[in-house]
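So that we are looking at the same thing, I have put the structure below in structure tokens.
Shown here: the complex without one of its protein chains, the others still in place.
Here the chain labels run A, B and C in written order, and each chain numbers its own residues starting at 1.
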Amino acid sequence: MRIELNQQELLSLYETMVLIRRSEERLSRLFGDGEVPGFLHLSIGKEAVPVGICAALQAGDSVASTHRGHGHALAKGVDLRGFFAEILGREEGLCRGRGGSIHVADLRVGMLGANGIVGGGLPLALGSALAHQVRRSGGVAVAFFGDGAMSEGVLHECLNLAALWKLPLLFACENNGWSEFSPLMRQFAAQLCALGNAFGIPAVQVDGSDVEAVRAAANAMIASARGGAGPQILECRTFRWHGHYEGDPQKYRDAGDLADARSRDSLLVSSARLEAMGVTTERIRTLERAVEARIEAAVAAARLGRAPDYAAAAADVYTRAAGGTHG
Amino acid sequence: MRIELNQQELLSLYETMVLIRRSEERLSRLFGDGEVPGFLHLSIGKEAVPVGICAALQAGDSVASTHRGHGHALAKGVDLRGFFAEILGREEGLCRGRGGSIHVADLRVGMLGANGIVGGGLPLALGSALAHQVRRSGGVAVAFFGDGAMSEGVLHECLNLAALWKLPLLFACENNGWSEFSPLMRQFAAQLCALGNAFGIPAVQVDGSDVEAVRAAANAMIASARGGAGPQILECRTFRWHGHYEGDPQKYRDAGDLADARSRDSLLVSSARLEAMGVTTERIRTLERAVEARIEAAVAAARLGRAPDYAAAAADVYTRAAGGTHG
Amino acid sequence: MAETRYGMAINRALADAMQADSSVILFGEDIAAAGGPFAVTRGLQAKFGPERVRDTPISEATIAGAAVGAALGGLKPVVEIMFMDFITLAMDALVNQAAKAHFMFGGQCSVPMVVRTPHGGGLNAGPQHSQCLEAWLAHVPGLKVVVPSNPTDAYALLRAAIEDPDPVVFVENKALYSTKGELADVPQPVAIGRASIARSGSDATIVVYGASVAAALNAAAALAAEGIAAEVIDLRSIQPWDERAVLASVAKTRRLIVAHEAVTAFGVGAEIAARVSELAFVELAAPVLRVGADFMPVPFARALEREYLPGAADITAAVRRCLDWKANARIKP
Partner (left out) sequence: MAETRYGMAINRALADAMQADSSVILFGEDIAAAGGPFAVTRGLQAKFGPERVRDTPISEATIAGAAVGAALGGLKPVVEIMFMDFITLAMDALVNQAAKAHFMFGGQCSVPMVVRTPHGGGLNAGPQHSQCLEAWLAHVPGLKVVVPSNPTDAYALLRAAIEDPDPVVFVENKALYSTKGELADVPQPVAIGRASIARSGSDATIVVYGASVAAALNAAAALAAEGIAAEVIDLRSIQPWDERAVLASVAKTRRLIVAHEAVTAFGVGAEIAARVSELAFVELAAPVLRVGADFMPVPFARALEREYLPGAADITAAVRRCLDWKANARIKP
């Protein structure tokens, strides 16, 4: 299944992974400084999954995301300033400060939103895939979901309906072994691939820390889905480095588990590959510094952003004013 | 898996099947005469399933049923007069005329109610199994559900939770190939047994028209569940002879399908076996006539029943009056 | 202009909308091949094909959630939840996704979807197949809720709902499906949020929607025989609701009765009564009275359901109570 990426391609994936990693490290510090309101769920440790999958997508494709959605957003190409501004709660944010980290969305690039409801993105992606199918857009939809979401009934409904309707839909599971404070084995009794197979859905498991492996598997599955072969399941084994949310002391996790999680770093995996391909450390550092500079600029701009206007928000509950009184 | 039932045992199962068949035939006529309010879903064609399964249960075991629940109720031993009185909407009904056919329940015999919500009985049975487990009652719970309910997400959730908690729960699927007006193949993409196996749940398919086969399989599975082996799945292939509800002209069903369904009659299967065992036709007819007489007596009593009292119903929304004003 | 049943008016609205706009698609349980449990979608699959008119498995949560995704993807899905009682299974998608997407994504997108669902009793369908739960939905910012009472409005409001960029819950009433009314060949549009005056009068205002409109008209006719001129306002839309029209009528009649089939307590009538009691405090010559179902599940037996369902007699009695109201009634706490 391994397809060879050339240097340039891998560098580009690496760059996006660095963008996600550094953005979230920055967010972690901003959170520590009290600059991020609300809950913040970081995806550090699983950058290779959204990057590998989104690299296999085309512009018209769509993705529905989760509460841990920064990587999906950035990999799908949302505007970086709007991204930070949203998480900091600014008028210039992608959602004008109304949603925050858990609701980052950018419909222009097919990012249908992070989602505060575990499993909530699954039927959205299914509906989006239906729209692709009916409109013959040639597009594919991706539903990102965590291992915790596997227990929600809506997964079952969506596997079934997607299989019946042969929808162009990729079920992309980010299995990091944790659902908040509970380990997978106490949460879910089945294997996702076996479950998918019961519905006749092709399913593959990959190392979610190897962006090339993710990219290769996604490529094949997305091509199949696009070609009319129906839904596909890609289960990525991955890790959660940080707490469930920032501020979570992770007391429920033993040191060994955390060390294991950190032992496999998708950035190191890829930078080692790049070096093996002959890319110099210097070139990699230059790229990283450029990413860091973009992030700093975006953060600086976001911080200067305005507080959102309440009256404007209150007037924007509906797209079009109707004839009566709401309430 | 086949265990030999002796004459007496099979006769007793046959008697209950006849009780269900004749009761429902009677209900069909009462419905035609306008004596049954509301919707009426008859289970004619699948009598062997509840009878075979409930025969494997003990008094303290519990069953949660479906909208097509007459068979479950009668096989679990609910009071026959109360049964008819309920369906006719009388004060003497099992539910005092407040529920009707879709809500027949008799908690005294562990019948947790027919259910108007497709899939609604699944978590009830799961909770009941949890109570058996926690209270060390030695009891087992059965969740009856149709093939249509397989598409509901709650099945997935219940399979998972029952497997994780090793609950004494039998998932009893009555697969008649129809979900209202839609055939199974347009409703569900998986095989139930494969699905169950993905959760590590033992699953068996049986001929739901052969009460001995159902009884044998249920016996083994219920013994396993009772012994602590966790949940079990029994899928019974069966038939729906009547419309989805009485009055349904079944235009969506072709003649071949209907003929197929009627070609395998659980009553004939069992009466042939009985005759092969040496039971005379006369004895069988005598038994049938006795059942018919019980039914006629119950119907006559039910018809004489009182209309339920509205004020009594309105005062019985809660078990115990609370301090404030409801509403 | 032809006499048309309520159910057929809905069918025609669906057909006309699908004809006019290829992005309109339908899906739901048993709506396609079989034409729906109440025959409302009959013939539409044959006309528009299996791609645009689809049967789904029994998966209410996914039906609603997929509608949101499809709407974001450029379609205008019109989905059916077979009985309003089953909307309990679709609340997450409706409330947490459909209702909020426009707002919480900062106005980036709209969610042009319609959920059709029948409420109401009268069929002895029992506690899980008869509920009127529209008050829940009216409490959710981002949703619109309409409840037509006759074929003309059913047609026009469904067309409006389908054209609306925001999610609309279109509540039908099972008991109305077979009722008849005139439907113009080219029906007039109706804007969501506008009430209609079903009958004019000057002595008391009766605000109703859905199946209660007929009950109110019967009540008004009975009262007319006694010389009481009741005005009947058919809200048609309950979120938003036409406060102006109601206040204008109350300014004239100084008496208001709000009636619906749903349970009275915490129902739609509470909001209307609370609002009018506040805004027309001076004008009201008597308290706003509410007519609705008692606080109990919808019972099955004929005798029980008959007594349970609020009807013309209850409205008539409330109007009389309102007119007879004397200021000497004191609180007895």
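Rule of thumb we're sticking to: a contact is a pair of C-beta atoms (placed from the backbone, for glycine too) under 8 Å apart; a residue touches a chain by one contact, two chains touch by 3 or more.
What you see is a predicted model, and the numbers here were worked out from it, not measured in a lab.
Peer 1: In the intact complex, which of the depicted chains does the undisplayed chain touch?
Peer 2: The omitted chain makes contact with A, B, C across the full complex.
Peer 1: Touch as defined at the start, partner being the missing chain; which of B:Leu5, B:Leu40, B:Ala73 or B:Leu164 qualifies?
Peer 2: If we include the chain that is not displayed, B:Leu164 is the one touching it.
Peer 1: Can you say which of A:Gly69, A:Gly82, A:Gly100 or A:Gly139 touches the chain missing from this structure?
Peer 2: Candidates A:Gly69, A:Gly82, A:Gly100 or A:Gly139; residue touching the omitted chain: A:Gly100.
Peer 1: Could you list which residues of chain B touch the chain missing from the display?
Peer 2: Answer for chain B: residues 62, 64, 93-99, 103, 105-108, 112-113, 115-117, 120, 122-135, 141, 153-154, 157-158, 160-161, 164-165, 313, 316-320, 322-327 touch the chain left out.
Peer 1: Where does chain A touch the missing chain, residue by residue?
Peer 2: Looking at chain A, the ones touching the missing chain are residues 37-39, 89-90, 93, 95, 97-100, 102-103, 115-119, 148-149, 151-153, 179-182, 186-188, 252, 307-308, 310, 313-314, 317, 326-327.
Peer 1: Mind listing the chain C residues that contact the chain we can't see here?
Peer 2: Chain C touches the missing chain through residues 61, 85-86, 88-89, 91-92, 94-96, 99-100, 103-104, 126-128, 131, 133, 135-136, 138-139, 141-142, 239, 244, 247-248, 250-251, 262-263, 265-271, 273-275, 277-284, 286-290, 295-297, 299-300, 325, 327, 329-331, 333.
Throughout what follows, only the chains that are shown with their structure count from here on.
Peer 1: State the chain with the largest centre-to-centre distance from chain B, centres being mean CA positions.
Peer 2: The chain farthest from chain B, judged by C-alpha centres, is A.
Peer 1: Using mean CA coordinates as chain centres, what's the gap between chain B and chain C in Å?
Peer 2: 36
Peer 1: If you average the Cα atoms of chain A and of chain C to get two centres, how far apart are those centres in Å?
Peer 2: So the centroids are 40 Å from each other.
Peer 1: For chain A and chain B, let me know how many angstrom lie between their CA-based centres, rounded off.
Peer 2: Spacing between the chain centres: roughly 45 Å.
Peer 1: In chain A, what residues contact two or more other chains?
Peer 2: Within chain A, the residues that touch at least two other chains are 153-154, 157, 160-161, 164.
Peer 1: Can you list the chain C residues in contact with two or more other chains?
Peer 2: 57, 59, 61-62
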